[in-house]
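Only one protein chain is missing from this complex, and each of the others stays in its spot.
Chains: A and B, in written order; residue numbering restarts at 1 for each.
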Amino acid sequence: MDPTGRRENKPRQRGRTMIIDKGLGLRAFEDLLETAGEYIDMIKLGFGTAALYPREVLQKKIHLAQSANTCIFPGGTYLERAVHQQMADSFLKTASELGFTGIEVSDGTTTLSRSRRSELIIQGLDYGFSVFTEYGKKGWGSSIQLEELIETVMIDMEMGAELVTIEARESGVGVGIFDEKGICKDNELEQVLAALPRSDILLWEAPQKDQQVHLLKMLGPDIHLGNIPPQEVIPLETLRRGLRSDTFFQAEIWRAIEGSVVHEN
Amino acid sequence: MDPTGRRENKPRQRGRTMIIDKGLGLRAFEDLLETAGEYIDMIKLGFGTAALYPREVLQKKIHLAQSANTCIFPGGTYLERAVHQQMADSFLKTASELGFTGIEVSDGTTTLSRSRRSELIIQGLDYGFSVFTEYGKKGWGSSIQLEELIETVMIDMEMGAELVTIEARESGVGVGIFDEKGICKDNELEQVLAALPRSDILLWEAPQKDQQVHLLKMLGPDIHLGNIPPQEVIPLETLRRGLRSDTFFQAEIWRAIEGSVVHEN
Partner (left out) sequence: MDPTGRRENKPRQRGRTMIIDKGLGLRAFEDLLETAGEYIDMIKLGFGTAALYPREVLQKKIHLAQSANTCIFPGGTYLERAVHQQMADSFLKTASELGFTGIEVSDGTTTLSRSRRSELIIQGLDYGFSVFTEYGKKGWGSSIQLEELIETVMIDMEMGAELVTIEARESGVGVGIFDEKGICKDNELEQVLAALPRSDILLWEAPQKDQQVHLLKMLGPDIHLGNIPPQEVIPLETLRRGLRSDTFFQAEIWRAIEGSVVHEN
């Protein structure tokens, strides 16, 4: 049911949802895909968690995600760790052999030169991965440097990044566009959007419900949202469709705006 | 084990627990009923989530709930959406065909006239549903209007509502009897209770543990509690029985009060 009349089926170009999986077991993972697979576009095995699964469990999760036509990739911190230990090549090779279909290139914890960043994007593409890059530092109180962000997004796009993620960690507090109370800094957000030629390259990490509601109301139901906890995928989808109080009447506005647009489904 | 000596078996008239399910998969749902089914009286598929399940998953959940003698119903917002789109009849028919055994009639998001509200209750009863009504607005900072609440409860009861829910949303913050910090407004609560001929018609939404503890201590272990997260059902049951620190000594008071009452089990 979709009172907004806007939601595309998978694979969709608009309104993609990325979940962060911090260690779901196989039964929970099957539950997730069986129940909400249609609403999940990407699955990130958060930070370095992918390194800690028994091999056969990891393998099984990757296959299940593939079968559900869902992109699956290890967290950026894991690749940062590999780069830091001069093992990026081996990381990419193993990720490919395991069947991961994406990677995340980030420098949330470490420092990465522009050229090394571009190199990693290109290497990732060579392996056939969807490459998601990330902008932002994980440190407490980190914020957005507008010029740096714009430049990063523009070059990442040019290099072939599929989406550029705006960092908010798993907590959504005191990082990037969210202040120390998790409130969105609207001004900065608007500056970012004003400076970019297209906004649909951005994936907003928004782990908390209030943040999802805020961004959806501000930017519409078609924005890409990430770091969604697995149990919040269906609730988020109700928000996108106006099936929950917070966006109930918004749904009609969205529908009206959409008006004449024709979708393939 | 029940040091209070008070808990009835299902189907119970006192101390009912309603959980809010925001999208559990089948394995998690089976886990829940197998482990805690005895402590769950009603399951609400929160807000519009029921619309988003694959049909066979939804069907299976409903059947599992039926087999566990647990009432299952779609969230009130879903019916509000249907009413808003002039599709209430079709909603009730489909819910009945799917095997739902209850409905929730609410106006947390939309406006419902008294006559339309009564009509929906009667229609629900005609379909054989247990009808739960709800008092309260979902908007931030919404509060209780005492006279309106009393009148609503009295008429809903007369119309055949099984319980009247006092709204607190999934968050339990800044809504109904809970202030913007989730603290209970005791004065308002007492006014409500003083004005009603019987209090056991009320189902208190109390998603947070502190709220559950507070209401149990204030009103006793036999109150009906709702919007309990699935993973909190067993913890809540330990509170009702004095098997957790917060109500450990309270259990003896409850037992002493109960004294002479004889239960069937």
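FYI, a contact is a pair of C-beta atoms (placed from the backbone, for glycine too) under 8 Å apart; a residue touches a chain by one contact, two chains touch by 3 or more.
If you're wondering where the values come from, they're calculated on a predicted model, not measured in any experiment.
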Omitted-chain contact residue, chosen from A:R7, A:K44 or A:R81: A:R81
Option from A:G108, A:G124, A:P207 or A:G220 whose C-beta touches the chain left out: A:G108
Touch criterion as defined above, residue of B:T94, B:T110, B:S143 or B:T238 at the omitted chain: B:T238
In subunit B, positions touching the absent partner: 1, 3, 27-28, 30-32, 34-36, 38-39, 209, 231-235, 237-238, 241-245, 248-249
On subunit A, residues whose C-beta touches the chain left out of the figure: 22-28, 46-49, 51-54, 57, 77-78, 80-81, 84-85, 108-110, 138-139, 169, 171
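We adopt the following convention: only the chains that are shown with their structure count from here on.
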Fitted rotation between subunit A and its twin subunit B in degrees, CA, nearest 5: 120
Length of the line joining the C-alpha centres of subunit A and subunit B, rounded to whole Å: 35
